[in-house]
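All protein chains but one are shown at their positions in the complex.
Think of it as A and B in the order they're written, each chain with its own count starting at 1.
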Amino acid sequence: MEGVGMFTILGIIVTASIRSATPLIFASLGGNFSERSGVFNIGLEGIMTVGAFSAVFFSFKTGSPWAGLLGAMIVGGLFGLLLAFMSIYIKANQVIVGTAINILAASLTTFLLVEIWGRPGQTDNVEYFKAVGPFNIFTYLAFVMVFISYYVLYKTPFGLRVRAVGEHPRAADTLGVNVYAIRYICVIISGILAGIGGASLSIGSMSLFKEGMVAGRGFIALAALIFGKWNPIGAALACLFFGFAVALETVGNNLPVPNEFLNALPYIMTMFAVSGFVGRAVGPAAGGIPYEKGEK
Amino acid sequence: MESGMNEFKENLIKTLKEIAYPLVAIFISVIAGGILVYAVGKDPIVAYTAMIKGSLGDWNKFGETLVTVTSLILTGLSIAFAFKCNLFNIGVEGQFIMGAIAAVWAGWAFTGLPAVVHLTLTLLSGAFAGGLWASIIGLLKAKVGSHEVINGIMMNYIAMYTSNYLVRTLLNVPGKAYSVDIADTAKLWRFSQAFEQFKHSRLHIGIILSLIAALAAYYILNKTVRGYEIRAVGINPHAAEYGGISVRKNIILSMIVSGLFAGLAGGIMTTGVQYRVNNLFGFTGYGLDGIAVSLVGNNHPIGVILSAFLFGVLQKGGPLMQIQGIPKEVVGIIQGIIILFVAANFVKVVTENIKLNRELKKQTVKEEVE
Partner (left out) sequence: MEIIASGVGHIPEDRHKRGLLLGYTLAENSILGSHHMKQYRQGFGLSYSKIREYCRKLIKEYDIRTPNERVLAKSLSGGNQQKLIVAREIDRDPSLCIASQPTRGLDVGAIEFVHKKLIELRDEGKAVLLVSLELDEIMELSDRIAVMYDGRIVGILNAKDATEKKLGIMMAGGSIQDAV
């Protein structure tokens, strides 16, 4: 009897881990593309937020969750374009632009929420993706995307170019790689993926958009990306681990450590990772630095 | 005498130029906010009138605005100070939280002290907690080179959960989602105690403290050897090192000072406004606001005071706009756009690009002639 209970709990934890990891995986894959090409994307959080909102909005307007997903991708991509334009053409500080995107996203979505649904807090229920088996379609898509991303980044000429641009843009430029184009493409992909991540929250695990529903997942995704050493598979594993930490909270009252410690664990571990205490995580060498053509 | 005049003129022109960019950015953002309001079928004039009335309409509203300005000045200073050393202290939020909770502890744990002593002790605990929290980021940056932005974000979350843990355990009021209250001896003096005009506002003496802090920051940065070194490291660490300046030491120090300001902001929030700390479900936002304040203030302590006031007006005007049927999030949107513009130095970049193109054209023409 006790054995069965144990298995049930274990099953719940595993499923819950994978569910909470789903949005994280999309966002951290997005971060992966952007940062591999040398552009920091602190704005993942904000792009997830606009993605989550647009998904609900378009699903509400058309009655189809597929349109919602598409809308989230487009709007996410547009915000990616904004980040790309500001950091590549204007050469603004990427971290500050990311911060601005986060602030804009939070305010803009709440503003539109009030304007469209006439009240703050949350939207009405809309058509969403119902679960197929234990998970909804986003989870399956997430795992497929992990392998696609890995393949693209490590097994295609495009991926080689992306990594070259992130490590040594000048050398890549000399060899005829269009640094700017690669960065634009990668940051836009990053936005699209983060948008899907947001949609997986609002029309995947729920059927509506709530203020503050992303709740720091963009930053956890960033942490997972670093923890996974800027590698899609590593990042996905880190997401699963962080998802596990979240899932543990559901049974947290029976654990000997305080809940808050479990909450903070992903962040503590990420700090250990970037600081080299558990196998140094070193990002792309040219990360965060605007590329200036013809500079000595 | 004449050179004195010239110098004055020069400084004036320099200052005007420095102010011009943020002003243009603010102007564009306000217009953009107006267009947004108009787009949803509301009157932008009504919106902005409500905003001004809501924040400056009477003494009490003005007082409440100044309460916000106090926090904004300190968090803005915190960001600005680190920026001078070319560090982006996005961890201000966490340092603010730690300052607030440390002040609750000091304000509650000590009893029977004279008010001046207790209050000083409480504020210092807050500042110290913020400085300690920031020093971890500085140490990691200086010793192992890990990025201050990533560690800062992580430490914000760790601070939030640490604070929540303390609110739930050590500082708990049974059955409530907030902490114990601090003792009366640890509370900052409020203007409502002496001025009829501010009767319904929580305006407290902290506003004066924050102005003093701004002057202190200005003095440290611009008039001391330490400030000379910190700014030198911010401009060019290689040249600074060559000039015998320790880059690591100054990185750690400027992070600590930055954290002290943020912690003090938290401490003042506790001793002047809240008297306790609530269980947090998300961030207070003061840290993020500090970024906007600092950027618009050109990372200059005096600029920070002015831009803190501007953002105070924007934020406190929100609720009245809400009553007029205009979502107060317009404020956040304006804030985001301002950051984008100022951070990008949009105006400057565009004018410089145009100039560059012109020069290139001239050069090509010249070469062709030759």
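Operating definition for what follows: a residue touches a chain if its C-beta (ideal position, glycine included) is under 8 Å from a C-beta of that chain, and two chains touch if they have at least 3 such contacts.
Every value quoted in this text rests on a predicted model; they were computed, and no experiment measured them.
**Q** The chain left out here touches which displayed chains?
**A** B
**Q** Specify the residue from the set B:V144, B:A177, B:I208 or B:A239 that touches the hidden chain.
**A** Of these options, the touching residue for the absent chain is B:A239.
**Q** So which of B:Y21, B:W59 or B:Y228 would be touching the chain we can't see?
**A** That would be B:Y228, which touches the missing chain.
**Q** Considering the whole complex, not just the chains shown, which residues of chain B touch the missing one?
**A** Touching the chain left out of view, chain B contributes residues 7, 10, 219, 223-225, 227-229, 231-232, 235-236, 238-240, 242-246.
Keep this in mind: only the chains that are shown with their structure count from here on.
**Q** Just the number, please: Cα centre separation of chain A and chain B in whole Å.
**A** Distance between chain centres: 28 Å.
**Q** Which positions of chain A touch chain B when the two form their complex?
**A** Per the touch definition, chain A meets chain B at residues 40, 42, 86, 90-93, 95-97, 99-104, 106-108, 110-111, 114-115, 120, 212, 215-216, 219, 222-223, 226, 258, 260-261, 263-264, 267-268, 270-271, 274-276, 283.
**Q** Sort out for me which residues of chain B touch chain A in the complex.
**A** Those residues of chain B that touch chain A are 36, 40, 88, 90, 140, 144, 146-147, 149-151, 153-155, 157-158, 161-162, 164-165, 168-169, 282, 288, 291-292, 295, 327, 329-333, 335-337, 339-340, 343-346, 349.
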